[in-house]
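Notes for the one structure printed next.
For this depiction, one protein chain was excluded, whereas all remaining protein chains were kept in their positions.
Showing chain A:
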Amino acid sequence: MARKVSTQTRIGFTIGAWVVALLLFSPILWTALTAFKTEAEAIASPPTFWPQTFTLENFSAVQERSDYVKHAINSIIVALGSTLLGLAIGIPAAWAMAFAPTKRTKDVLMWMLSTKMMPAVGVLIPIYLIFRDLRLLDTVHGLTIIMTLINLPIIIWMLYTYFKEIPVDILEAARMDGAELWNEIVHVLVPMAIPGIASTLLLNVILAWNEAFWSITLTSGRAGTLTAFISSFSSPQGLFLAKLSAASLLAIAPILLMGWFSQKQLVRGLTFGAVK
């Protein structure tokens, strides 16, 4: 990182990197700016960069038209609910595999990962019919169950790679001191496991929040999440670019902020621990 280079080279690379980064970020920046413009200004040609008349009208219009708050609440319930449920099932499993491995542990882990490889369309039709028959279509709890299942392999894998890093020596030392199993867990293991669990929670909330396949196919008006909410803007109705931008900004802002804090965990989680 601290390579010695001339200031000139450094300036050159810095400019190049900023140009590339701003180009990649520009769709998000442009959407954020458009959200505060009037509809007329949003489609003006040539376009304005900074909003001439700064307005919050679009946000209230979006709320009135599609009820952002209701969809946001659904998203929060599904994302948090499925992650917590996944952790409740995943923590014991990852724990057992990390601390009491057997000959088959590796096979079990690989098998769990393989369930993640199943394309959603391969099981869409039976799930759709089961949901229809059990009256789970367009319900928040139905979607939460599916979301838990699709993210469970990632949860277990992430937790496993974190738990694996807890030094077993510490456990042995605690055992030598005559600590009870329960004490050992509460005072030694839990404090060391918390960071890994927190990272897993963060990444899975992000993944569940952005999941679009099942939320679009299994929900509509009542239990729709933000991915379903935004999809309702796919057909234009009159002047709508500024409103679409406002709706988009509302849908991505919370998770964008969370994402910025979880870059490192993202790498580990999405590569199933293969790149750290």
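Just so we're on the same page, a contact is a pair of C-beta atoms (placed from the backbone, for glycine too) under 8 Å apart; a residue touches a chain by one contact, two chains touch by 3 or more; residues count from 1.
Keep this in mind: contacts and distances are computed from a predicted model.
Name of the non-displayed chain as stated in its UniProt record, restricted to "CoB--CoM heterodisulfide reductase", "Cytochrome (Ubi)quinol oxidase subunit III", "PQQ-dependent catabolism-associated beta-propeller protein" or "Sorbitol/mannitol transport system permease protein": "Sorbitol/mannitol transport system permease protein". When you scan A:62, A:78, A:109 or A:158 for touch with the missing chain, the hit is A:109.
Touching residues on chain A toward the chain that is not drawn are 1-3, 5, 10, 13-14, 16-18, 20-22, 24-25, 27-28, 30-31, 34, 42-43, 45-47, 89-90, 92-93, 95-97, 99-100, 102, 106, 108-110, 112-130, 149, 152-153, 156, 206, 209-210, 212-213, 216-217, 226-227, 230-231, 233-234, 236, 240-241, 244-245, 248, 251-252, 255-256, 258-260, 263, 266-267, 270-276.
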